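Here's the structure, in structure tokens; my notes come after.
Missing here is one protein chain; the remaining ones are kept as they sit in the complex.
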């Protein structure tokens, strides 16, 4: 029998992708769709590109979620904690796409968000949902904090090198460009077509909250905690993140060391591939794949590693389903697309 | 009487902008348009958006350029040297938008281009056409090597800090995104709408020839030569470069030092402004302006400086006209737009 | 001395273009900027691409507009009537970019807008600001109703043929695509980058209020009133309207008749050109030009006429300045750009 699935936050971009993936999943079935302002609307009115247009969206209320094995939460920051705890208490597994449970300590959380956490005892208890690095903690787990989109790309780019001790010094630089879907679906003047098309800008310089998540993630696979400088940019496209990462290497590190580190970590990962030319995000948009392209600069004794993901799939809904597959004892790859379309 | 101007390489994107700027210039007049494969065509067939559609393009032959005070060369790499020398010999001033005369030594040139220069004695004799830093060498000069688009943005971002001794260590990181016009007008499968739209990719990782130009430019205003890591990316838009630059600061450097350095260098520059929020390239597209936005990261003892220019104007044709104004004894700002349009 | 100009509705897209055009106009000077919700803001905060960033926006209050020769109103539908009448009463000429005074009778107005007009006696008194057809009514006038963007394109395409009696029967079809700036700057989910990019849709099918304006405009140059079917579409670009218009021709009409009609009407118009291949909107974006491209289909005894304009210039702010030039006794072309930029 198929696992019964709820999506809370069904009306946003990540919610739409979760619905599409679950609808196509061989072992999952959508049992509940919950939304905030769009509760009461039909799916067709909210996501006209999906099947099952006459399905109705219910409220976000966890008590309305019945007979469900796992719930995906695709909610704004701060809105996940309450429903997550309520669902867990009712025996529903939770994969949270939000940032509420990603940071693993009160100190880190308060430094990033400038406010106390409503459930401080939970921090550190949620496996970080990057299966390539933390898959063993996810198998059978009842909860997972699905990583942010930018940290996913940065950790896939730098994690193997850092874990193998090939990087030292710093700060590391993570310079990312993202399609606009990462900024969400809510109407804002700054995200209008007229404001976005034909222009590029950085935002959140030095202050973006994905930076602590990157440092924590690297620390978790290495032996120290590096400092990261992170600058995200919005570019005029719908989807895709390309992160270009720079880090100094330890003395004596060679091209072979770099290759070996990536081979060690990604030899058997179904969604991450190391490629020999700089990837275009189009190559993986629409899929759960990540492409990683490393370069050793012997002149500056540094690496440049470029990583490409689809911010709504490997950076959100796809990775959440990958986590859920592990949490539910399914095949890690079930229901996840690996071929997109071009052009 | 207006100065008589030639544009060689009239059919490309930079050529089109040169024609538009000279047509609107109060003290310049177009006397000759030269093109390679498009010789014989009318301007209207080549640039349907410009005035004077019935003007005819002549050959690139310098001997056809008569009665001209200054020639702009907007030609592919390697194609400038011969016509430049021929024009200079005939008493025509030359502003070269190409890269033939930018590097200032045989060593640097051969390292970058892997081939000998046809006029090695010329290297080092061409003022580098970044008026904000080297304006005094350009006044009245008979030749100028107009900078590359990426170096213009990187030098405007890091030059003042490096000149004032606020940066040390390194390597510096210059991570740039560019509109596609920077790649030129010639038909290539990789530049088709189908290949570019909705995707982002890095290119020329560690090998782009604008990197030595950045290092040389910084060395020219400082006391040492820094190492730079440079990664350009193409994003799906027509115009604009945004360079996000990272560099470690010397001990004790404060926000006030950073501000003071930019104030010192840009207090009176008509086209460069320091801004307090990350600029969108749209704010300056269509103009000769550059916007620079510095941030000091006390946590990592580094700066992040974001710079925005229009790659075809301040990064090419606009800067060339700015140079030509100085070479011809005109007002530096004559004929150069400072307000664009949105959306 | 320069004519003193006010722009009411300075914060929108058309308002921004009006400011840019007046700033560059040899015979006009901006004396007042008024806005609704953005009153109190600086120009730099509202239009970061313009010069004079420290100019402050005042309220929309006509009483605040002093010492002004002419006011441009770039306000939402229904918001022009009151300030227009107040300004006229104070001796200020008014060029209204809105639709309040375009329709020339109470019947037409009420049919289109389903509500009574606040100043019904004014309807029919406002010259329709399409100088190519109605220029003589605009010279020295104290008021002008600047046409809608779609009607401008449709009337320039079909007007000469209809005026010369070459069209008969019908309905005529006007099928238009527009850049998104035509929908205004206010934040709406339907105009987000995520909603617009990579998709096309029709809107206002059979109900768009520019249709009556087209029929009225044709009737004004012809001897009957044709019926028009009009379908506008939004396409993912910032600017530009392309209208493809279809109409049956009268018996015996030849290619020479078609050519002669356009020659008669556009031989001396400074901004309208008849072209022999289908124009790309890029050729005229950023200018006040219109390109018209007629085809006679002998097989179906119909014409297809394609017309291209920049919806914010010839379709709004540029045409308003063209009208104002005539109203103020200036050269019709003063301050209006005729060369744009590509790419």
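First chain written, first letter: the chains are A, B and C, and each begins at residue 1.
One rule holds for everything that comes next: a contact is a pair of C-beta atoms (placed from the backbone, for glycine too) under 8 Å apart; a residue touches a chain by one contact, two chains touch by 3 or more.
Quantities reported herein were computed from a predicted structural model and do not represent experimental measurements.
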**OP:** Sort by label and list the shown chains the missing chain touches.
**Re:** A, B, C
**OP:** Among B:197, B:297 or B:332, single out the residue that touches the unshown chain.
**Re:** B:197
Original post:
Which of C:74, C:145, C:242 or C:274 touches the chain that is not shown?
Top reply: C:242
Subject >> Contact footprint on chain B, counting only the chain that is left out >> reply: 13, 180-181, 185-189, 191-198, 236-238
Subject >> Missing-partner contacts on chain C, residue numbers >> reply: 170-171, 173, 175, 177, 179, 193-195, 197-203, 205-206, 227, 229, 231, 233, 235-240, 242, 244, 246, 278-283, 285, 293, 295, 297, 299-300, 302, 304, 306, 342-343
**OP:** Could you list which residues of chain A touch the chain missing from the display?
**Re:** 13, 16-17, 20, 23-24, 47-51, 180-181, 185, 198, 238-239, 279-280, 282-287, 338-343
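Keep this in mind: only the chains that are shown with their structure count from here on.
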Subject >> Closest chain to global C-alpha mean, per-chain Cα centroids >> reply: B
Original post:
Between chain A and chain C, what is the gap in Å from one C-alpha centre to the other?
Top reply: 47
**OP:** Between chain A and chain B, tell me the centre distance in angstrom, where each centre is the average of that chain's C-alpha atoms.
**Re:** 38
Subject >> Numbers and ranges of chain B residues touching at least 2 other chains >> reply: 198, 238-239, 279-280, 282-283, 285, 342-343
